[in-house]
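Input: a single structure, listed below in C-alpha cells.
Apart from one protein chain that is not included, each protein chain of the complex appears where it belongs.
We call the chains A, B, C and D, going by the order they appear; numbering starts again at 1 in every chain.
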Amino acid sequence: MPYEIDYLALGPEIIIVGTIICVLLLDLVLPRPQKYWTATVAVFGTAIALLPLGALAVRGERISMFDGSYVVDEFALVLKGLFLVAAYVVFLQSHSYIESDRYYQGEYYFLLLSSLLGSLVMASSRDLIVLFVGLELVTGPLYLLAGWRKGDLKSNEASMKYFILGVLSTALLLYGMSLMFGLTGAVLFVDIAAAVEGLSASPTLVMAILFMMVGFGFKVSAVPFHFWAPDVYEGSPTPVTAYLSVNSKAAGFVAMLLVLYQALPTAVDIWAPMLWLLAALSMTIGNLSALRQTNIVRLLAYSSIAQAGFMMVPFAAAAVSGSDLENAFGATLIYLVIFAVMNLGAFAVVIAGANKTRSGEIADWSGLARVDPILGVLTAIFFFSLAGIPPLAGWFAKFEMFRSVMIADPATIALAVIAALNAVVSLYYYARVVKAVWLDDPIREFPEGSEAAPSGSLRLALGVSVALTIAIGIYPSMAAFVRDAAQVLATGN
Amino acid sequence: MEWLETWGLTVTVFLPIVGALLLGFINRDNENALKRTGLAVAVITFVVSLGVVAGFDFGAGGYNSYQFEVNETWIAAINANYHVGVDGISLPLLVLSTFIVMLAVIYSWNHWEEPKNPKAFLILTLILATGLNGTFVALDLVLFFIFFEIVLLPMYFMIGIWGDKTPRKIPGFSKMHETRLYAAIKFFLFTLFGSAFMLLGFLALYFESGNVGAERTFDIPTLTELGASGAFSGPGNFAFLVFGAMFLGFAVKVPMWPLHTWLPDAHTAAPTVGSVLLAAIMLKLGSYGFIRISLPILPDEAVSWAPFIAILAVIGIIYGSLACLAQTDMKRLIAFSSVGHMGFVMLGIATMTDVGINASIIGMVAHGLITGLLFFIAGSMSHRYHTREMARLGGNMKLMPVMGGILAFTAMASLGLPGLAGFWGEFMSLVGSYNPLEGLSLGVFRTAMVLGAIGTVLTAGYMLYLLQQVNLGEPSAEWEGHQFHDVDRFEATAWIPLIVLIVVIGFFPRVIFDSTTDAVTSLVEMAFGGETTASIGSLTRGG
Amino acid sequence: MIANQFLILAAALFALGVYGLLVRRNIVLILLSVELMLNAVNINLITFESMLDTPEAIGQVFSVFVITVAAAEVGIGLAIVLLIFRNRQSANVDELDLMRW
Amino acid sequence: MASGSPAKQTPVGRQLPLHKGVIVIDVIFADHLVEAGTGGFWGDTAWIMLVTPFIAFLAILAVGKRLRYQGGEIAVAALAINLIWATALFILNMTEGVLDLSHTYEIGRIGSNLVFELGWALDGLSIMMYFLVNFVGLLVFIYALGYMEGDRRVPWFFAAFSLFAGAMLILVGAPNLIQLIIGWEGVGLASYFLIGFYWEDMENVKAGNKAFMTNKLADVGLLLGAVIIGVTLGTFDFAALDTAAFEQDSALAAVAVVAGLLLFFGAMGKSAQFPLHIWLPDAMAGPTPVSALMHAATMVTAGVFLMARTFPLFEYLATEARTIMVAIGAITLFAIGLLALVADDIKKVLAYSTVSQLGYMMTAVAAGGYTAGLFHLFTHAFFKALLFLGAGSVIHAVHSNYMSDMGGLRKHMPTTFWTFIIGSAALAGIFPLAGFWSKDEILATLGHEGYTTVMWIAIAGAFVTAFYMTRCVALTFFGTYKGHGHPHESPRIMTAPLIGLAIPSVLFGLVNIPGVELPGIQNFTTWLGIRVVGMGDHHPEGIDLTLAVIGTVAALLGAVVGWLIWGRDRSTQRERDWLEVPGLYPLLRRKYFIDDAADGVVALTMGPMARLVNWTNDYIIDGIVNGVAALTKALGNVVYNGLDQVGIDGIYNGISAFADNAGAALRKLQTGRVQQYAGGFVAGALILVVLFVWVV
Partner (left out) sequence: MSFGDWISEPVNWVFTLIAVAVLISGFRVVTTNNLVRAALYLVAALAGTAGLFLLLSAEFVAWALVLVYIGAVVVLFLFGIMITRAPTGSDRDLNIERKGWAALLSLALFVVMAWGSIEAFGATEVITAGTATSTEVLGESLLGRFVVPFEVVSFVLLAALIGGITIARRDLSPAEEDERVSV
C-alpha cells in the first residue's frame, strides 16, 4: 500500500543526507590543503537543517507517517533542534582540533554527520525497528571516531572498548526487543502499549524491559553500565568525547523516554523501581568516583555519569510515586538541554586548555588563569554551572530536577535527599578544577604559544555555549518551552 | 521620587553587577580608574539605598505590606516572579549592606592582599554586593535562593585567591593544607549543603501552596498569608520536614552550633575585606531568612522548633565565648566571637516575640558594624605586623595609639557595653527570653536567659583578654626600631562612620527600632496571633 | 513444534556468546561470539514471527535488519582489529589497559 | 494621687504632672505634708551636668596635649560648671524640695509600650548624689592637677577621669533602669581604664581586668533584675517601680524577692560587698586620685545608690530578701575591716576601710535605713576622699606606698597631717565629726529594726575602724622617718583640696542631727526622702544617748588601744613588725611588760584572726575567683581544641575524607580490562533481573 510522505517533515534528515553526500564528494575532489571546506559544508548544512525545524514549529501540527512509526511532533522537533545545535557546536570545536593533527577531515565529518542523522531519525521513531536502526546509526560511526587518533594507543583502546561493550549492549537490547515483540506481537509503540496493558507482569516482560533498558543505560552511561565511559572519553579525540557525552547520551535518553513513556506507560510499576535504582546508583557512584580523578576528561566522564543519574531522577521519582509524569518529563528534558549546553562549553574549555597546557592532567592546569584569565573565567562559569550554582544555567536544571521530585512519597523523598547530597559532593570536584585554574600556583612553565588565543571556530563555540549558559541561568523561561514538548510526549499524543 | 518608587530597589541590587561589568572593560593596569569606578558604583548604590530610606513610609501598616514593590513575571513556567520590595525589617539590613560594601571599597583602596589584582577583587566585591542586596529585598523564594547562592562564588574566590596562604594541619586530614584552600572549599560545601536542603524546603512549600491555595507559588507574601491562615500546619509531618530543611539552609549561614565550623576557618583565611563582608552582612542572610521566611510561613512549626533553636543558640553563645578564650590568633578569636553574638540573635528569634525579633534585628545590625570594624582593624594590624599571633603582638597602644584606641573602643562595643550598639541586641534578647511567646516553655527560655547573661560575662572575658594581649603591656622586643604607620586616611574614612554609628545606635536605637518595630509587631501578631508586648507589664495592662 | 524449543536454543546460543565474549582474548574471537548472540536474537525473532504470524512479517523484517547491522558491525570490528594490530602487533584485548582508574 | 487607680494605668514618672508647679506628696509623712518644686531653671537645665563631662572627654582627647595642664583644666572646668547646678539644686532641695521626673526622652520603643528613655531625675536622692559627685569630684580633679604633673599620658588620664565622673552622673541621674545600666557599665569601663592606667605593667592590666570582670559578673544580677522588673512592669522607670512597690502591685510582688536579690547581687559587685570585694584592693593600681574618687563618690557608692534607688521594692515587697543582704553587709563591715590591720600599703588600709564602711551603708539600707545608709554614704564620701588625697600627698612626698617607709611625717607636712587626722577621726566616728552622726544613725536604725546582733557587730566594727586608723596615722605621721630623701609638704594645689574636704568632714554631720531642725532648711531626712512615694523608713526622733555613748566609747577604745600599741615607741616602731612577723614576738614581749597584755590580746585575737581572714581572702575567695578564671580558660581550651577542632570539625572532615576514600575505592573497579567491564555489565543486568523478577 502507498504511504504518503511529508517531505518538509523529513526536511532536516534530507538536508543532512544532502550534506553528507556533499562532504563525501568534496572530500573526493579537494586536495589536502583545501579539505577544511568539508568542515565548512558540514557546519552550514547543520545550520540549514535547522530551518525546516523552524517552519515545522511554526506549523506546529503533528505529522505521523508510515502507520505512525515515524512521527514529527514538538517533542521530535525540540530534540532534533537539540541534536543539530549540539552537533553544530561540536563541529565548531572539531575544526581546529582536526586540523591541528593529521586526521581524515572528510571522513571525520562524514561519520559525525551520519551519527547526527541517526539521532535525528531516533527523535522521530515510534517503532522498535526504526529506533534500533537509528540507534545503530548513532553508535556505529562513533566506534570508529573513538579510534580516530590512529597513532594513539589510547585512542585505539578506546574505540575497542567502546565497540565491544557497544555490541554487547546491542545484543542485549535486541534480545529484549525480540522478547517484547514476542510478547506483544508488535513493534509499533502504540500497539505495544495496547498489548502490554493486557499482559500480567510476567518475568519475560520484566526481562524484555530490563534488557532494553540495559541497552539504553549503556548509551546514557548509567551505573552499572558505565564502565566504558571514562576510558572511552579519555581516549577519544576531545570533540568526539563532547559528542559522546552530549548527543549520544541524549540519544540514549530519547530512546529510553520514548520506549518507557510511549510503549510501556502501563508497565510503569516494573520499570520505575529500576529507574530509581539506576538513578541513585549513577549519581552516587559517578560522583564518588569523580572525587579522585586527576585527568580532567575522566573527571568529566564521571561527572556525566552522575549527571545522567540526575537526569533520571525526575521520571524515576514521578514513575515510582505514579504522579505527574508530564512534569517529570519536562524536568528531564530541560536538564538534558541545559546539560548539553554547559557540557559542550566545558569540553570547549578542555580543548582550549589542552591546547595551552598540552596536558589533560588537572595538576598541569594549575595557575592557567594567570596566563589566560578569560579562559579561567570560562572554566569557572562552565564547571560551576555543572555544579548547579546560580545564576548559571545549571541551577535551573537542578532546580527543575528537585522540583519534580518533591512529591510526598517516601521513596521519592529518599531520592531527593540522595540527589541533594550528591549535588553537594559534585561541587567538590567541579570546584577542584576551578581551584587548580585560579587558586593554585603553576607547577611548571606553560609550553610555548600558550598565550595564543584559541582559533576562531573554537571561540565561536565557546561564545555560543557561554551565552546560552548565562542567558538560561538568568532567564530560565528560555529553557522552559521544552516543557511543551514534554507534555506532548507524556500525554501520549 | 516616582522613578525611585519603581526602580529604587532594582538599581540598588543590580547597579553593582553592572559596575562589575564596567570594570571588566577597564585595563587591569589602570588601577586608579578601576578604584574610582568601583567606588563610584558603591557610593551611588549607597545613595540610592538612602533614597529608598528617604522615600520609605515608616508609618505604613501591617506585616506583609511592602514598599518599593516590583513584581514582574520571570519564570512563567513555574510561576516564579521577579518580586522585590522592602519593609521595616529588611530596610536596615539593606542599607547596612550597601553601606558596608562602600566602606569596604574605600578601605581596600590601599590594602591589597597578595596577589594584588585590584580589578578582579573589585569585580568580586561588586558581584557579592548584588547578591547581598538582592537577598534582602527578594520576595520570591526562587529569587531569594538565587541571590542567596550568588554570594557563594565571589566569596569562594576571595578566600581562595587572596586568602591566608600559611599551611595548617587540618584535623581529620593527614597532610597540611593551605588555610585558604581548605577554608574556601569548606565554606562553599557547608553553605551549599545547607542551601540544597533549603531548596527542597522551598519546593515543598511551592507544591503545598498549590494544594492549599489558589495556585502553586513561590511568592513570599502569598505564602505568608497562607501560613498565617494556618494552611501549612495541617496534620502530618509536612511542616516539620520543610522547616527542618530550611533550618539547615539558614542555620549553616548564621551559623548555629554545631554547623559553625566553617566560619572560623573562612574568617581567618579570608582577606580583610572578605571577612568584613562575611561577618558584617553574609551571616545575616541566615537569620534574616528565619525572620522573613521560616517564621511567618510556618508559624506553628516555628513555635514547636523554638526551644530547640533557643538551646542551640545558647550553646552557641557559651561555646563560642569559651572557644574564643583558647585562641592565639587574633582574627580567629574575632571569628569565634561571631558565633557567640549570632547566638544572641538566634536566641532573640527563638523567643518569637516582637521584643526578641527586634532584638535580633538590631543585634544583626550592631554585629555587622562592630565585628566589621573589628575585622578591619585586625586586617590593618596584620597588614603592619605581618602576624596575627597575639603572643607576638602586645603593647600596640604604644606603637599605634590611635589604632589601639579604636580597637579598645570596638572591643568594648563588642562585649555589649551599654551605650554602644552591641548592648541592645543582647539585653533585649534577654528581655525577650524572660517571657517568650505564650505556650513556649518558660523553663527552657529562662534558663537560656540566665546562660545568655553569663555568656555576656565570658564575652567580656575574651575581649579583655584580646585587649590585654594585643594592646597593652610592653611591645615585644622583635618590634624594636620598626616604624609603624598609625591609622592612615583611608582606614580613617572607612572606620569613623562605623564608630559614629555604633555610638549613635547605642544611645539612640530608635534609628533601627523606628523602622523595625511596626513590621515586627505586626509580623508577630499575624504569625503567632495576639500581640506580645502586651504580655509584658502588669501596670500597663492595668495591673 | 512449540516455540520454547527454539527460544531455549536461542537462549543457549546467547549464553554461549556471552561466555565467549567474556573469556576470549583475541578480538576476532570475541566478534565471533557476538555473532552468536545476534544469531540467537534472530532465532527468537523468526520463532515469534512464525508463532504470531504478523501480517507484515515484522519479525522477519526485523531479523533482516539485524543481519544487516550485524554485518556492518563485523566490518567496523575488523577495522578496529586491524588498527590495533597495526599499532601493537597483537589482537589481544586484555593487553589493552592503558586507561584505568 | 499616686495611689489613685488612673495613675496605675501608666508608669507614674512620666504621667504625673509633677513638673506643673508645686505639687503635694501626701505619702511621705503621715502627719504633715511636704511641698516640692521642680527646681525651675536649674531643674530644666540640669542635663548640663550629665553632658559636660563627655564634652570634656572629647575636648581633652582633641586638644588636651597643647594645654598647660594637658587638659586637666578642661576637666576641672567641666565639673566646676556642674557644681554650680549641683549646688543650686542642692540648696533648692534643702529649702523647698525638688521633685521632677518628667525629664525623660524616648530613645527607642518596641511595639506598643516597651519604651527606652534617657533623661535626668530630680529628687532627693539624685540631687544629693549630684552634689556629692560634683563637689568631691571637683576637689579631686584639682588635686590631680598637681598630683599628675609630669606623669605619662596626662591627657588620657583626665579624659578617662571625666568619663568616670560623667558615667557616674549618668548613673545617679538615671530616671530608669536602662540609663542606670548605661552609667553603671560606663563607670566600670572608666574604672577599667584608670585602674589599668599604667598598662605597661601587666600587673596593673590584670588588676583592671579583675575589677572589670568582677563587676561584669555582678552586672549579670543587675541585668537580669532589670529584665524581670522591666518585663513585669512594662517599663523600666524607677517612678513606676516605686509606685508599684508602694501599692503592693501583685505582679511585682510575685517576682520581688528574686528581682531584689538579683539587683542586690549587682550592687555587691560595685559596692565591693563580701565576697565580691576582691577587686577593690587591687584597684589601688591606679593613680591615687583615681582611688580617691572611686572610693569616695563615684564607683563604690553606686551599689548603695542602687539599693537606695530601688528602696521601696525592698521596703514594701522584698522584705524576705533583707536578711541575706544584712548578713552580707555585716560580714563585709567587720571581716574586711580587720584586714586593714595587717596591710602595710597605706592605700590598702584605706581600701579595706572603705569596704567595711560600704558594709555599714549596705547593712543600713538593707535593714531599712534608707536615710541612715545614705547619710553615711554622704559623710563618708568627704572624709574618705580626704584620707585618700592625704595618703596620696604622703605617697607623693615619700614615693612609696608602704607605711614601713614612712613615719614622723607630721613635722614635714603639717597640712596633710592635720587634715588626715580630721579625716581619720571622722572615719572613726569621733564626736562631733561627720562620721559620728552617720554611724550613730546607722546603729540606731539597726537597733530599731531589730537587728541587734548586727548592731553589736557594727559597734565592734567601729572599734576596729578606730583601731586601724590609729595604727595608720601613727605609723605614717608619728615616729621616725624611715624612707629615703627629704619629704616635704605637697604644693598648694594639692593641699587646698585637702582643706576643702576637711571642712565638710567636720560640718556635714550637722545637717542630720535627729530631732534638730536647722533654721530655714529642711532636715536631711526630709529632703532626702523626697521621692514619688514615701520611703517609709525609721527616723530616730532624737539622739539615742546610750547608743551614741557606746559607739563613741568603742571608737575611742579602739583609738586608745591602737595608740598604746603603735603610739608608744616613737623612735623605731619595730613593734608593728610582730603583727606580721611572729619571730620577733618573744623578744618584744620580754622588752615591754605593759605591752604584753595588749600584745597578748592583739596577738591572740587580732593577729591570727586578721591573718586568718586575710588568708581566707587571699587563698579561698581570691583562689576561687582565680580558680574560676583559670577553669574557664581551661574549659575554653577543652571546648576549642578538644571538642570543636577534633570533635565536630573532625566529624565533618571525617565525612569528607570518607567520601574521598570511597572514591578511591570505586576507582579500583575501573580495572581497564574490557572483559571485566563486560562481566560487570552482564552481572549488573542479571542482578537487576533477579532483583525485579523475584525480589520486587
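Here, a contact is a pair of C-beta atoms (placed from the backbone, for glycine too) under 8 Å apart; a residue touches a chain by one contact, two chains touch by 3 or more.
Worth saying up front: this structure is predicted, and the values here are computed from it rather than measured.
Peer 1: Of the chains you can see, which ones touch the chain that is left out?
Peer 2: Taken over the complete structure, the missing chain's partners among displayed chains are A, C, D.
Peer 1: Of A:Val78, A:Ala123, A:Leu144 or A:Val167, which sits in contact with the chain we cannot see?
Peer 2: Checking the options A:Val78, A:Ala123, A:Leu144 or A:Val167, the one contacting the hidden chain is A:Leu144.
Peer 1: Sort through A:Thr40, A:Ser64, A:Thr204 or A:Ser477 and give me the one touching the missing partner chain.
Peer 2: Of the candidates A:Thr40, A:Ser64, A:Thr204 or A:Ser477, A:Thr204 is in touch with the missing chain.
Peer 1: Considering the whole complex, which of A:Leu165, A:Leu183, A:Ile270 or A:Ile362 touches the chain not shown?
Peer 2: Result: among the candidates, A:Leu183 touches the missing chain.
Peer 1: By the contact criterion defined above, which parts of chain D meet the unshown chain? Give residue numbers in ascending order.
Peer 2: Spelled out for chain D, the touching residues are 675, 679, 682-683, 686, 689-690, 693.
Peer 1: Which chain C residues would touch the chain omitted from the figure, given the whole complex?
Peer 2: Touch with the absent chain occurs at residues 1-9, 11-20, 22-26, 28-29, 31-33, 35-36, 39, 42-43, 46-47, 49-51, 53, 55-58, 60-61, 63-65, 67-76, 78-83, 85-86, 91, 94.
Peer 1: Please give every residue of chain A in contact with the chain that is not shown.
Peer 2: 1, 3, 17, 20, 24, 31-32, 66-67, 69-70, 102, 104, 107, 110-111, 114-115, 117-118, 121, 129-130, 132-134, 136-137, 140-141, 144-145, 147-148, 150-151, 159, 175, 179, 182-183, 202-205, 207
Here is the rule we go by: only the chains that are shown with their structure count from here on.
Peer 1: Just give me the whole-number Å value for how far the CA centre of chain A lies from that of chain C.
Peer 2: 26
Peer 1: Could you grab the centroid distance between chain B and chain D? Build each centroid from C-alpha atoms only and quote it in angstrom.
Peer 2: Each chain reduced to its C-alpha mean, chain B and chain D end up 38 Å apart.
Peer 1: Using the touch definition from the top, which residues of chain C touch two or more other chains?
Peer 2: 18, 21, 93, 96-100
Peer 1: Note the residues in chain A that touch 2 or more other chains, in rising order.
Peer 2: Within chain A, residues 160-161, 164, 168, 230-231, 428 contact more than one other chain.
Peer 1: Quick one: in the complex, what on chain A touches chain B?
Peer 2: 373, 380, 384, 389-391, 395-396, 399, 402-403, 406-408, 413, 416-417, 420-421, 423-424, 427-428, 431, 435, 438-439, 475-477, 480, 483
Peer 1: Write out the stretch or stretches of chain A touching chain C in their complex.
Peer 2: 128-129, 132-133, 136, 140, 143-144, 147, 150-151, 153-154, 156-161, 163-164, 167-168, 170-171, 174-175, 177-179, 181-182, 185-187, 230-231, 234-235
Peer 1: Which residues of chain D touch chain B in their complex?
Peer 2: Within the complex, chain D contacts chain B at residues 8-11, 106-114, 116, 118, 178, 181-182, 184-186, 189, 192, 196, 199-202, 205-206, 209, 212-213, 216-217, 219-220, 223-224, 227-228, 230-235, 240, 244, 249-252, 629, 632-633, 635-637, 639-641, 643-646, 648-654, 656-657.
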